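One protein chain omitted, others in place.
Now for subunit A:
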Amino acid sequence: MGDATKRLLQRLIRRTRIQMLKTTLEKWDRLTLAQRQSMVFIQSKSAITEKLLSICEENEWTVKHIAELEMIHVMDNPNQGMWYAFRLMDPEDDAHSVELMQFKEQFKSLLHELVRHVSVKIKKHADEAIWIRIAWGDGFSQPNHLKPTYVVHYLQTPFVFVTSITSKQKPLLSQALTVSTRHQDLKNANLSGRKLTAIRDLLMQQYPQVFPTNFPGHTAENNQMESNPRRVKEQAGLEADRLRMAHKAFGDGMLPELESAVYELETKFNGHANGTMTDREQPFRCVVKFTSTNLLESLRQCASSGIVSTVTPLFSSIPRSGKNYFVITNKSHGSSSKTSNITEPQILDSKD
């Protein structure tokens, strides 16, 4: 049994909880009945590792088998590591009719052409997503299974999610993906996060949306019915307004658990009434990062509690455009007059 196989298996066990390991092994279904019965999951991890390594020897598993096991594990626990979202651009005419088998064959053959030694595994998940695991090698060395790239793509949509890819590998992946899905280009969608489910829901707008109506109707007014009618809240009107503003921007249901948003500000300084800073033409460069366990929920709370006086387009564009990385500059007019000292910040379409 190769050294690589052993290391991969050891690392997988080390990083997995015992209960989760049991479920994953059952799903994988490559242990014989006798072997399954001999595995006792109440032991310590080192004992389990020893047992699994001996079973691995017995069954003569190769690194490809263990890679498959790892893939099953990651598919069930996608909310680890850092995921980056991409968007396929400029579909060709037959982009909508790309089928799974066709995609699989083309992608694999393209990648094998581009990279001499590469190991590709493609699986379909229950929710129609295609999962791809790529172990990269190069002209001289075998594929490195310890640093695989995972790619998730929903066929016939332009969305792709990638984890653990280097800048050298990205153009190769990009080329293989664009050709096999019949698009022209793969662009950075400026959305990233640890939870795949969260960024997927945000980008593909799979969470309770709010639609602007002229007749608000239900919403939060109903909650006030059960409180004592003799108790009058002094700022009830203002509170209701704030709540409405918060719901308008972020909806009133569960929000995808985005963890952070980064804004690179390159706008003119706007902090003082006088002073030479406001006359300065160069931008005041700073980077603002908002982090939270559930960022959109925090922002919604900020709006409804009044910490934020209005929900600016900077915040509302997170759910609206499904991004969490923005570069803000001033709008460039034809001739900027020196007297106006407030220019509207504009969200620039971010760099690739």
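Annotations for the structure displayed:
By our rule, contacts are C-beta pairs under 8 Å (C-beta built on N, C-alpha and C of every residue); 3 or more make two chains touch, one makes a residue touch a chain; residues count from 1.
Everything that follows uses one rule, which is that contacts and distances are computed from a predicted model.
The complex includes a chain that is not drawn, and of the options "adenine phosphoribosyltransferase", "Centromere protein L", "AP-2 complex subunit mu-B-like" or "OCX32 protein" the UniProt name matching it is "Centromere protein L". Checked against the full complex, the candidates A:32, A:79, A:184 or A:312 give a single residue touching the omitted chain, namely A:312. Across A:120, A:196, A:295 or A:318, the residue that sits in touch with the chain not pictured is A:295. The missing chain lies against subunit A, touching residues 263, 265, 267, 269-272, 275-277, 280, 284-295, 297-299, 301-302, 305, 307-312, 314-315, 328, 342, 345.
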